Every structure is written in C-alpha cells, then in structure tokens.
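Every protein chain but one is kept in place in this view of the complex.
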Amino acid sequence: MQKEKVITANELTKRFGTFTAVDKITFEVDKGEIFGFLGANGAGKTTAMRMLCGLSLPTSGLATVAGYDVYKQNELIKKNIGYMSQKFSLYEDLTVRENIQFYGGIYGLTDERIKEKTDLLLKQLQLEEAGKKLVRALPLGWKQKLAFSIAIVHDPAIVFLDEPTGGVDPITRREFWSLIYEASERGITIFVTTHYMDEAEYCDRVSIMVDGRIDALDSPANLMRDYAANSMDEVFLHLARKAVRSE
Amino acid sequence: MKQFFIFVKKEWLHIWRDKRTLFILIWMPIVQILLYGFALTNEVKNSKIAIFDEAKDEASTTISQEISASRYFSLLKNVDSYKEIEATFRQGKIRLAVVFPRGFRNDLLHTNHAQIQLIADASDPNTANMLTNYATSIINDYQQSINQNEKLPYTIKTQVRMLYNPELKGAYNFVPGVMALVLMLVCAMMTSISIVREKEMGTMEVILVSPLKPFRIIIAKTIPYLLVSMLNIASILLLSVYALDVPIRGNFGLLIGESILFTITSLSLGILISNTAKTQQTAQFTSLMSLFLPTLLFSGFLFPIENMPIALQVISNIVPAKWYYIIVKDVMIKGLGFGAVWKETMILIVMTLALLGISIRNFKIRLA
Partner (left out) sequence: MQPVVVENIVKTYPTKKTVVNALRGISFSVDPGEIFGIIGPDGAGKTSLFRILTTLLLADSGNAFVDGFDVVKDYKQIRNRVGYMPGKFSLYQDLTVQENLEFFATIFDTTIQKNYDLIKEIYQQIEPFKNRKAGQLSGGMKQKLALSCALIHKPSVLFLDEPTTGVDAVSRKEFWEMLHRLKEQGISILVSTAYMDEASLCDRVALILKGEILSINTPKGVTDEFKNPLWAIRADEMFRLMNAIKADPSVESCYPFGQYHHVVFKTHENNKEKLEQITQKGKYTSVEINSIKPNIEDCFMALMKE
C-alpha cells in the first residue's frame, strides 16, 4: 500500500466501442491535497471519475485509489471514499437526522459513532434545530453543506466532489469551500470538478482534460505563469478552444 | 448486515411518506376484494328473461314459476309471439327466452315426451351457456319430480337456440370489448401523455408564448391519435372478420361512424386528464386507473352489468365504453340498425360535448 499517494493512474483508458472517452491519462494525487479535475463537458471527466470511484472498469491502464486496485479491489475502494454529486444525493423526503443515520449505517459506522457524528455535524453546520426537518425544506446552500458533511461522515481517505457548487449564492459557495479546507486539514484528500474557475484557484493542483487526455497538470499559479494568463479562466479557455470534441 | 437493515428502514420511511403510494398499497387490495367479492362476478344472477307460454297448462305454469322463482332469473315479461321475443332481444332487454309449445302437458301425458325451447342471446356466449344450463337443470329437476312415482319415465327435451352466435364463439363478445378498450387506451392515455410530455420537457412554455392559440395546440395534439385510432379499428375489424370469423352484420358505415364518435369521446377524456396531470407518469397512472380499469370492469364485456349490485350498475352508466360496447355489439353482431342504437348514440354525443366543453375550458393558457 502506498500511503502518500491517494490516487495513482497510469495510462488509464476507457473505450466505448471505437470511441475513446479517456485516453491514457497518467497522474497522481497526494494525501491531503485539494486536487481540481477540470475539463469541458464531453472531455472525459465524468468517465474518468467513475473509474476512480470503482463504478466502471477501465479498458486498459492501471490505477489505485486509497491504495486499492481499481480492477480487483473496487469494493474496498467504495468503502474508503466519499462521493457527492451535483444532485446532492440526499433523500428529500427524509429528515436531516435520518439522512445522516442512513449514510452512517451504509458506511458501516457503529451506532455510537453515528450518534457522535450526528451531534457533531448538526453543531458544525448550525443545523441543530433543523435535525427533524425534511431535507426538502432546507435552503439550497444548507443542503449542499449537509451533503458534503455526509459524504465524509465515515472519514474516508478521499472524497470525490462532482460539481458541488452549482447555482448557489457566492457566500454559501465560499462557506462550502471552508468546509473543504477543514476536511483537507484533517487529512482527507479532495478530488473536485467544477465549472467555476475561481474555485479552480483554491486547489493545490489542477488538471485539465481535453478530448480525453490531460493537457495540463500543475498548480494554478504555475499554469497561469506558463500560459501568461491572469486567471484560471483564461488558461482554461486557451486549452478548451483547441478541443476537437464537444459533448 | 447492519447496512442492510438501515437500507430497509430507509425504504420503509420512503413508502410511509409518499401518500399516493401508500393509498395504493393499502386501499387497492381492500377495494379489489370488495369489488371482486361482491360486485364483479361471472356468476349469473337475476338475469332478465321472457316466457312465451303457448300451452298455459299446469305443467308449463309450474315450470315457468320455478324458473322465475330461481335466483338466476328474473321474469321481465310474458310474451305472446315470436315476433315479440325477437323485438325484446333486439332491444337488449333479455338474455333468455323460454318457449312452451301448445299442448305441452298433453304431449307429456300421452307420449311421455315434450319439448321446451330455450332461446339465448349468444353475443355473450359464456352467459348464454350458463343461462341455458341453469334453465335446463331446473327443467330436469321438474322432470325428476314428476318421474318419481311413475313406471314409464317422462322426458322433457330442451331445444337450445343460440341467437346471433350459434357457434358460441368467444370472439363475438370480446371483439367489441377490445375495440372499446383499445380506443380508450390509445386516445385517452396517449393524448394525455403527449400533452403532459410537452409540459414536462418545457417546450409547452415556449409554444404558449407564441401566436399559436392554445385551442389549436390541443386539436393538433389529438389529430394524430384520431388517425391512429382509425387504423387500429381497421386492423381490428380486418382481423376479426378474416382471422376470427366474426361477422359485420350491420351497416358498416354506421359502425365506423359510431367508432369515430367514441374516439372523440376518448380524446376529450385524454385532454381532461392532461389538464391536471403534471408529469407523464401521473397522466399514465390516472388514465389507467380512471379510464382503462373502469372500461375493463364496467363496459360489460368481461362482467355482465346486470349481474352487478345496483350501485355498480348505476356507476357503469357514466362509463362511456359501456354505451359503445352495446352499440358495437348491436350493429356488428346483431346486425341492428340506427333505430336500435339511437338512444346509446345520443348518450355518447351528450357525454362527448360535455367533456370537450369542460376540458377545453380548463386548458391552462398559463403555467399555473
């Protein structure tokens, strides 16, 4: 098991018939890193993430996540990662508490641990009075923060966030990123995709996928220097314009 | 293992909090048992019959009384001629007629043989069979009772005549039923789904904000289904006539005309449903529950309506398919003309106009 590297990928490839969605990508993610995984729609981001989450088998190439092999040990991968998708994966017709209890149970936490975590989460998110409310009744920003906290309720090695901040007001978006920072300080590695280029700048390193390949991989500061750009937005546009493939 | 149980608990909570699903899960079985247990039955009860007693002697009167008293039968009237029998059958008022020939008792006493004629409306062959069987068994009981003390046995033969459908083909009954069902399904359900799909996909918003009048949107939505229905009717009729040997005894034009009328009735029901349904799933569910199921149960082709409790018989009157089924049977199987079905046709016309009026008026020109 490699402790320092939470993700390793070597020429990871996924083909659907004659279409190569992910084309020999190679990269590594360190423990505790906030890693931004960017790319236009159709560039292959989602397919790549699914392989890393153990949801889809690669066509060729190698990869390990949290030290486990994506081909042979994907059940172990699923136990050791957290996942939050854009649709938040919370049950709207269950209460806040019930959602926490459910996911805690699914991830195999003991009853005491679930109780501990529930109280802790509610306090942290300032949702103490909302514990018995149906998730449906919460404002969008709170749902998001709750979904993130639940995704890491089992203290996984790494959490995958698939465009977590869509459509929310700017303050809530930043409060969300505070939660991400806190998690990162605790040693949880963050693997996040986003459409907001300023959020790309919060990351330690960023990769940009174009047409199934990784065309850039570095810290935001270095990328902006290399492409003589003032923002990640400019870097992204520069690379995305070259894309042959669109959704 | 614990993960398994927490998942089960979650599923339980989902069901409990979804009022509509709960309603189905708890009420449906109850409703079904009540319906099938008390109301819908293939069993024949109180079937209306007519008796043509040419003999009017002790034997014929006794047998007549036994038959009338039986819970299977209910005497509608005594008739005095074959013509009257025919007319009563045409009006759809009776399912069975019992005919005693002149000198019934005399024949029995002097020759030990006699005959009783049973004429049944075999457009519904199952019911016709059952009725003739019940009648025959009552007659046999009488036969047995008079044979008790005699040395030479009396035999009463029953001569059965199956009207409209001598070969007792099931197809004669279910083809009209299927026509009603198919038209209701295609027109009502598909129209409602098509209108609601537009709402769900968001394109309804865009076409509302255009010069296109909402009224025209509805009509445009229904026309393809009108045409498809015509095709369906054509194919059903072709198959029925050529593959199932079901005749079209009456006026073909009248049959088509009535079918078009019923199609329009179904289409307006579809529009009505689409006015309230918000998702395609709801439209589908509502169509099935409030149109398809009642058509299946109350049109009369699976469960004869006269065998149902009064309450359900009344309800069946608001099911358009009931009237259409009668019309198709009368025209197609019995070969009757407009004179026989004008009442049912009027009912359908009134229903259609009312439904069209309501559904067009309620069609939302705004999103909410």
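Brief remarks on what is shown
The first chain written gets the first letter, and so on, giving A and B; residue counts start at 1 in each chain.
Here is the rule we go by: a contact is a pair of C-beta atoms (placed from the backbone, for glycine too) under 8 Å apart; a residue touches a chain by one contact, two chains touch by 3 or more.
Computed from a prediction, not measured in an experiment: that's the story for all the values here.
When the missing chain is restored to the complex, the residue among A:28, A:119 or A:201 that touches it is A:201.
Which of A:150, A:168 or A:209 touches the hidden chain is settled by the complete complex: it is A:168. Listed here are the chain B residues that touch the chain not shown: 201-212, 365-368. Contact between chain A and the unshown chain involves residues 40-42, 139-140, 166-172, 174, 177-178, 181-182, 184-185, 195, 197-202, 220-221, 231-233, 236-237, 240-241, 243, 246-247.
Here is the rule we go by: only the chains that are shown with their structure count from here on.
The touching residues of chain A, counted against chain B in their complex, run 91, 93-94, 98, 101-102, 105-108.
Touching chain A in their complex are the following residues of chain B: 2-3, 5-7, 9-10, 13-14, 17-18.
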